[in-house]
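Shown next, in C-alpha cells, is the structure this report addresses.
With one protein chain withheld, the remaining protein chains of the complex are depicted in position.
So that you can tell them apart, the chains are marked A, B and C in the order they are listed, and the count of residues begins at 1 in each.
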Amino acid sequence: MTEEFRNPSGGRIQRGCPISFQFNGRRYTGFLGDTLASALIANGVSVVGRSQKYHRPRGIMSAGLEETNAFVQLAGNDDEPNRLATTLPIHDGLVAHSVNATPNADFDVASLLGFFHRFIPAGFYYKTFMWPRDKWDWYGRRIRKIAGWGTAPAKPEGGRYEHRNHHCDVLVVGAGPAGLSAALGAGRSGARVLLVDSDSEAGGKLLSDNLTINSRPALEWLDNTLTELDLMPNVIRLSRATATGYFTDNYLTVLEECPDKPWVRERLWKVRAKRVILATGAIERTLLFANNDRPGIMLASAAMTYCLRYGTRPGNTAVVFTNNNSGYRHAIGLVKAGVAVTALIDTRKDADSKLRGDAADSGIEVIADARVISAKGRRRVSGVSISVGKDQSRRRIRCDLLAVSGGWNPAIHLYSQSGGKPIYSERIASFVPGESVQNERSVGACSGDLTLQSALAQGAEAGREASRLCGFTGADVATLDCEHEPDPCVDPVWDCSLPGSQSSAFIDFNNDVTSADIRLAMREGYRSVELVKRYTTAGMGIDQGKSSSVSIVGLIAEIADVEPGSVGTTTYRPAYTPVSFGAMAGPIKGRLIVPWRRTPMTDWFLDNGGHLDETGAQFRRPLFIAKANESASEAVQREGLAVRNQLGIYDSTPLGKIIIQGPDTVAFLNRVYSNNWDKLPVGRGKFGFMLYEDGRLLDDGVTMRISDTQYLMSNSAGMADVVLDHLERLLHIHWPDLKVYLTPVTDQWAVVCVCGPQSRRVLHDAGIDIDISGEAFKFLDTRLCTVAGLPARISRVTYTGELSFEVAVATRHGLTLWNALIAAGQKFDITPVGSDTSMLLRTEKGFIAAGLEGDGYADIYDVGMGWLVSEKKADFVGKRSLEKNRRSGGKRPEVVGLLPHDRNFVPPKGAPVVEYGDDQDEPRQMGMVTIGFYSPNLGGSIALAQLRDGRSCLGQTATIFTNAGVETASICEPVFIDPDGERMRG
Amino acid sequence: MSGYNAKLDAIPRKGMLDLRGDAEAVRLCGETLGCRFPEEANAKIAVSDHSALICLSDDHWIFETADGLQVEILQQLELAAADQFHSFCDVSDMYAHLVLSGPEAIEVLAQCVAIDIHPRVFGPGSTARCAFADTVAQVSCLDSSPAYEISVLSSYERYSIDWLLMAIGS
Amino acid sequence: MKYSGFNLALQSLFKHRGWQPAWRAAEPRKAYDVVIIGGGGHGLGAAFYLAKYHGITRVAVLEKSWLGGGNTARNTMTIRDNFIYPDSARFHREALKAWRGLSEDVNFNVMLSERGMTTILMSDRDLSDARRMINTTAMFGAEHRIIGVDELRRRLPLMDNSERFPVVGGVDHPEVTVARHDAVAWGYARAASRLGVDIIENCEVTDIVLDANGVAGVETSRGRIETRKVGMAVSGHGTQVAAMADVTLPVETCPLQAFVSTPIKPVIDNVVVIRSLNTYFLQTDKGELVMGSVANPYPSFSQQGSSAIPERTLASILQLFPAFERLKFMRQWAGILDLTYDNSPIISKTSTPGFYVDVAGSGGFKTTPLAAKMHADLIAHDRPDPLIEPFSLDRFDTGRLILERASYGNR
Partner (left out) sequence: MMYIPCPHCGHRNADEFVYGGDSDKRRPENPEEVSDAGWSDYIYSVPNVKGVAEEYWRHKRGCNRWFVIQRDSRTDRMTQCSGN
C-alpha cells in the first residue's frame, strides 16, 4: 500500500529503512523512526479506535503521551493491551488493532449506543437498575462486557524486568531545550547528572518546529549539545525513559522502555537525586465544540509534529482553530509543510497584528472573534461550522484537518506528585508550579514560560544552580539568542458549543465525558471539582487527565462563575504514564518473591520426602517426612509413635538464639520473663514465658546460662524476630541504663534434636565425650562436648515430653552431625520427624503454644502457666496489665483438654465449642478448639481448647460445632500422656 | 548472548568475631590487637595482613580474620576485656561470603542494593551494612576491577546466590 | 424526583434539565439535636438512620471538605465477613447483610454486586487459619468453604503455581460483595437530605464546646452550632477530633495505599486474595484492576504514597498471575486510616456525655450501613446495641481486645 500522505522528503524518519506492519488486519509500510501513529497518518488511516462509552469513531489527536484516542492492542509476540500508538515505534512484524471495537474500528456494532447517548448521561446508572432489588449484578455483568479497553494476554511473555538503584547529583527530567540546557549547565561542572526523556529522540519541541538559535537552525544546537553531553563521563542520558513517580525525599522512578541491553525488556530506575530539574514541557489542549472528537481533528502542535518530524501530511486542507498566539505559528508552519490552510479561526478580537500579517502573507484567511461551533463529518472531519462576531453569523468551511490550539498546560504532574501546590496563572490560563517543597525546580514550558529563549536561559541557570548546591562550581553556559516568540495571550474560552446543541462537545475523550455531563453534575449539586470528576468520571481515564483536567476546572469555573484558581486543581498521582506490571514488579519472581531461608538439612529433607511448609521467619521445614506412598496423616502417626517408643530426630535449627551478656543480664531477664532468674547456675537452663506489655503471651522458651557471664536464649522460630525486636526495644528505649548486650546468633548454629527412649543410646553410639546419664546430666542441663567428633553444645530440653537432647554444632558441621546421628540410629529405626508430628506430641503432653492456646486475650494464667509467675517480683513486662485485666472481672478463656466421645472424631482447629441455653435454639459460643489430633499413642482423638471459665467445667461435656454437624467431648485436664513428666526427666 | 559481564564466586568462611563493648573494653582490645578501633560506622581498617576491623556503630564491630585464628583471638580479647562491659561472640559460621566481580559488576550490584555504589563514593576499601535484595548484607568494595564482597547470613546464602545469578542474567 | 428508569427516560426528552440537586446545600443553623462530624459514608449514613428510624431530623452533617472525600473515596470497595473472633465474626456478618436493599432504601443505585471472593492459600498455616475462620463464621450463617486446587484453577484459569509457596487450596467466599464506594456517600446524602437532614460541606469543626453536662455545641469554620449530641464519624483525624471532646482514642493514623490498572475487558469476576503475600485485587465495572496490600508500616498523615508497596504488591500478583505482566499500572493513591490498637472498630459512648464515636479500626467501607445504623441507635438511645457492646471503648480497660489479624493493618 502506498503512503499517500507522506511527503516526498523531510522529517527525521529513515527512508532507507522501510518497515512493514499490520493494523486492523491490513498491511502497511512505514519507516524506521515512525511511531505507529505517524505511520497510520502517512497511510491515510483516520479511524484508529472507538470511544469508551458511545463507541464513536476516533482518530489520532496528539503526537505524544497525552494521547486520548489512539490506544491499540498489540498481538502476536507482543500481546499487550492499551498501548499508545503515538509513542509506539513501529518495528517489522508489528501487529496492532483497535481496542473497544467489534468487529472493527471502521464498523463497530456498539456504536449504536451513540444514538442512545441522551438516555445515558453521566451517572445514569446511579438512577436506575435498582429493580429487581439487589440485582444490579445482573446489569453490571452485561455492562462490564462492553466496558474496558484492551484484552489481557492469556500467557506471560516472560520478559526480564530490572530494577536499578541510582544516585545522582542532578536529575533532569525532559530533554527538550530547557532540559538539555540544564544538563549542560550541570554536566560541565562535573556533577553526576542523569538526563531522562520519554521520547525516542532528544530535542522536545525543537524536533517539530523550525526554530533558530543564534540565527542557526536549532537542530544544529541540538546535535552539538547531544554530542557534548554524550562525551561527558559524569552524564548519563536515557531515551524512552519516562519519570513516572516523584516520591518523598527526591526519590523518583524512571521507566526505561528500551534499555541498552537487548535482553532486558524494561528497566525501572529508582533514582535518589540531590536536586531535580523538571523540564517536562507543556501539553497543548483542545477546545470544546460539538463533535470536537471527529477523526481529523488534531492538536495544532501535533499536526506540526507529524509534518516536520515524520514528513507526513495529517490532512490536505486544514482549518486552524485557536484562542492564543501559538496557533498562528503552527498555521504558518503547516503551510510551509505543504498543507493548504484555508482559514485560521481566532476566538480573540484583536490578535497581534504582526502575526495576522504573517498569516495573511502565507495565504491564510484569519477570521477573528470567531468560534468553531461544530465539526462536520463522521469518520473524518469534512468541514466546520463557525460563528463569527457579535452577531454570531454562521459560516461553513470545508477541510479534512482541523488543527486546534486551545492553549498550553504546563506538565506539572511531577511537581504535583512531589507535594507541591500548583497555582493558577491567568497569563496562560492554566496551572503552573507554586513553591517547591522538595529540592526541585521547574524550568521551561512546564514552569509556564513557553518561549525557547527562556527555556534555554532557565535551563542553563537551573543546571548551574543545582550543581553549585551539590558542591560543584558551575561552568558557564553561553547565553543564546532565539527568534522572538510572542506571549501566548490566551483567551480562556472553555466551551464553544452552542447551548442546546444536539451533538456532544467532549471534554474527556478517554471516558466520553461531555460538557453537558459537567453541567448536569453541577446542576445536581456535585460542585466540588473532585465530586464533578467522580460523578462524571471526567479526568479519570487512561490519560489521567493530562488532556482534560485543566479544561474541567475551567469549565466548572465558568459554570459556577468563579475564578478557575478558586476551583482548585486536583492532585496528580503517580504514575505519570501507565507502567507495565512487569516493570513495577521487577525481577523478584518465582522462588525469589520472598527469601527462603535454609538450614544445613533443607536439601536432605527435599531429597527424602520432607513435606516443606512455612515455619515462620522465612524458613521452610518439613511438616512430616513421608515414605513412598504414605499419606500425610499416616506419616504423622508413624513419626509420633516412633518418638514415644523408639527414636526420632528433628531439625531445630530455625529456633531463634540470642546471646545475652553484661553485668545486668539477670536483672534484664527478671524484667522480661514472668519468673525469677536470680539463681541459675552455670550449665543449667530454665523455662520462661515472656509477655507483651499489654499482658498477652509473647513467647516461651528456655534460656541457659552457658558461662559466668553469658546466657543463651531460645525463641520459637516464627517469633524469633518479634522477640528480638521486643527485647532490643526495651533495652534501648525503656532501660538504656541496663548494661546488657544482645547478640543474635541463630545462623551460627545447626541444631539437631534426638528424642525418644533411645535418644541417650544413639548419642553414645555416635560418640559423645561426656557423661549424659540421668544422674550426671539432668533435664535442663547444658554442656560443651564433642558429638560424632564435632565440637558441640548439648542440652536437655524437650518439645515432645520425651527424653530428648538438643545438639548444636557450628553451621558448617550441621549436615555431618545429622548424617552421623541418622547412621548411628539405624539400629533403633531412627525416624526423622516434622513439625506436624511435633505439634501432635506436644498436644499429647499438653504443652501449650503461645500462638494457639494463647490466642486472643488469653493470659498466662488462662493457659495454666500461672506457676511461672513470680510473686516476689515487683515488676516484669506485662505484670501491671495482667493484674489490671484480671481485676476487671469477667470469665476468662481457660485452656482445657477435650476427649471426644467419638474416638475417631478429630476436633478441627478453630471449631467453636458451644452451649445451648434452656430457652434458645441459637448456640452460644463459649470457646474454641485450639488444636486437635488423632493420637496414635492413645489410640483415639484428643484436643486442646480455650473455654470461657473452662477450669470450672472439668468433667462436663462440651459441644463442638462443625459445619458437618455437632459432636461432643469430655472436658479434662490438658495433659494426656505422662502427667508427672517422668519420661522427659528420666 | 544475554547477561551482564560479571561473575559470582563463593569464598570460604572466615574467622569472624562480633564485638560489642564500652570505650574501655574497646581500648583494651585495641591494645591487644595493636590497633585503634575505627569509630565511624562502616569504616574498615586492616589490622594485619589477614585481619580487619569493621565498625558497625559506636559500640559494635566485626573482626575478620582467617578461619581458625578467631578462637585464640577471642580468648585473648576476653581476657583483655574481662572486667569491662562487653559481649564477644564467635560468629564465623553466621556468615557466608560471596564475591561479585567483572566489568559490569556495578550494574549487577545496583539491582540489589540501594546505597550509592558509584566509584566516586564507594571505591576500594569501602564497606557498608545495608539492605541487600530482601535481606541484609555487609557489602565491601575489594578493588576497582570492580569486585565486591557480599557477606550474608548463612541461612540466606542460597537465596543470595540465586538472586545474584538472576541479576547477572546468566 | 425519584430515581428510576422511567424518570431517566422521561428526563432524556428534556435534556435532563429536571434533575434537582441530589442534596440541599444547607446553611448551618444555630442549633441541632444531633451534629455528625464527617460527611463520609459512616457519617451520612448515621444521619440518615437517625432521621429514618429514630425520627430525629434536626441533624447536621458537617464535612470539612467535599462529601465522601475521605476513605469513602479511597478504598477497594470490598465487603467481606471473613473474621476469626466470634464478636467480630458476628458483627461483620451482620454488616455484610446490612448492605442488602440499601440501593432501594436510599433510592440510589450503589451498584451492589455479589461478586464473591476467592482466597488463595499457600501454606499449611494459611489452610488451618482458613478452617478456623470457616468454623467460627459458620456459627453466624456464613457460607465460606475450602476448595481444592483443582476447583481453584477452574475459577482462576490464569492462576499459575508459585515456586516459592506452592498453592495448597483456596477458600470460596460466595457472599462477598462489592459496591460503588462514592455512590454510598451520595446515596445517603440524598436520602438524608430528603428527610430534612442538613448537609453542610466545607465546614470544618474547630472545637467541641463542653459544659458540666457534656457536649454543648461545636465551633466550626462557619460559626458556632449548639447541640447536646455529637457523633464522630471521621477517619484519619479521629485523634484530633476526639481530643476536642477531651477523649483519647487508642488509634494511630496510617496510610493504606491502593492501585489501579488501565481498564481491560473482564478477566476476573471474584475478588482475589493472596493471603501469604498480603495482596488482593478485583476488577471494577469499568474494567480496571484495583489492587491493595498492607498499610504503611509507620503512622503518617501524608497521602503521598511510596513506590515500594505497589512494587511489592504487583510482584505478588505476578507470582501467581504471570500473564498479567503486560497490563499497565495506572494510578496509586493512599487513604489514611485510623487503625485501632486491635484493628477492630470502636462504636462507643465516651467519657464525655453526648460524644459518640464510630471509628472503623482498619478500613471501614465494608461496615458502612451497619456501623451507621448502630451509631445512630447509640446516639438516639445512649446505650449500645448488644451487637456493638464488645466494640466499646471499655475493652481497653478490661483488656478484652478483639485482635483481628484478618484485617489489613497487621501489627
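Just so it is clear, contacts are C-beta pairs under 8 Å (C-beta built on N, C-alpha and C of every residue); 3 or more make two chains touch, one makes a residue touch a chain.
Just so we're clear, the structure is a prediction, and the values are computed from it rather than from any experiment.
**Student:** Could you list, sorted by label, every displayed chain in contact with the chain left out?
**Tutor:** A, B, C
**Student:** From the list A:Y54, A:Y251 or A:F805, pick the residue that touches the absent chain.
**Tutor:** Only one listed residue reaches the unshown chain, and that is A:Y251.
**Student:** Per the definition of touch given earlier, which of A:V437, A:V562 or A:V966 contacts the omitted chain?
**Tutor:** Checking each option in A:V437, A:V562 or A:V966, the one touching the absent chain turns out to be A:V437.
**Student:** Where the complex has a chain not shown, which of C:N135, C:T227, C:S307 or C:S362 is the residue touching it?
**Tutor:** C:S307
**Student:** From the list C:E252, C:E288 or C:E404, pick the residue that touches the absent chain.
**Tutor:** Considering the complete complex, C:E252 is the one touching the chain left out.
**Student:** What residue numbers in chain B mark contact with the hidden partner chain?
**Tutor:** 41-42, 56-58, 60, 114-115, 128-131, 135-136
**Student:** Residues of chain C in contact with the chain that isn't shown?
**Tutor:** Touch set of chain C with respect to the missing chain: 237, 239-240, 248-253, 297-302, 304, 306-308, 341, 396-397.
**Student:** Take the complete complex as the reference. Which residues in chain A touch the chain that isn't displayed?
**Tutor:** Residue positions of chain A that touch the missing chain: 247-251, 270, 272, 419, 437, 693-694, 725, 728-730, 732-735, 874-875, 879-881, 884, 887.
The rule is short, and it goes like this: only the chains that are shown with their structure count from here on.
**Student:** Quick one: label the inter-chain contact graph as line, ring, star, complete or other.
**Tutor:** Here the contact pattern is a line, an open path with two ends.
**Student:** Approximately how many whole Å separate the CA-defined centres of chain A and chain C?
**Tutor:** 22
**Student:** Could you tell me the distance, in whole angstrom, between the mean C-alpha positions of chain B and chain C?
**Tutor:** 49
**Student:** Just how far, in Å, is the C-alpha centre of chain B from the one of chain A?
**Tutor:** Distance between chain centres: 32 Å.
**Student:** Mark out which residues of chain B touch at least two other chains, giving numbers and ranges.
**Tutor:** none
**Student:** Which positions in chain A touch two or more other chains at once?
**Tutor:** 163, 270, 588, 591-592, 594, 596, in rising order.
**Student:** So in the complex, the part of chain C that touches chain A is made up of which residues?
**Tutor:** Residues of chain C touching chain A: 3-5, 7-9, 12, 15-17, 19-23, 25, 65-69, 73, 84-86, 100-101, 103-104, 107-109, 111-115, 123-125, 128-129, 131-136, 138-139, 145, 158, 162-165, 180, 182-183, 186-187, 201, 261-267, 276-277, 283, 285-287, 302, 304-307, 310-311, 314-319, 322-333, 397-403.
**Student:** Could you list, by residue number, the parts of chain A that touch chain C in their complex?
**Tutor:** Those in contact with chain C are residues 52, 79-82, 118-119, 121, 124-131, 133-134, 136-137, 140, 143-145, 147-159, 161, 163, 245, 247-248, 251, 253, 268, 270, 417, 419, 500, 516, 520, 523-528, 530-531, 534-535, 537, 542, 544, 573-575, 578-582, 584-586, 588-594, 596, 613-614, 623, 694-695, 836, 856-857, 881, 884-885, 888-890, 908-912, 914, 923, 925, 928, 961-963.
**Student:** Spell out the part of chain A that touches chain B in their complex, as residue ranges.
**Tutor:** 160, 162-167, 192, 261-263, 270, 272, 587-588, 591-592, 594-599, 619, 653, 659, 661-663, 710, 739, 741, 743, 745-749, 810-812
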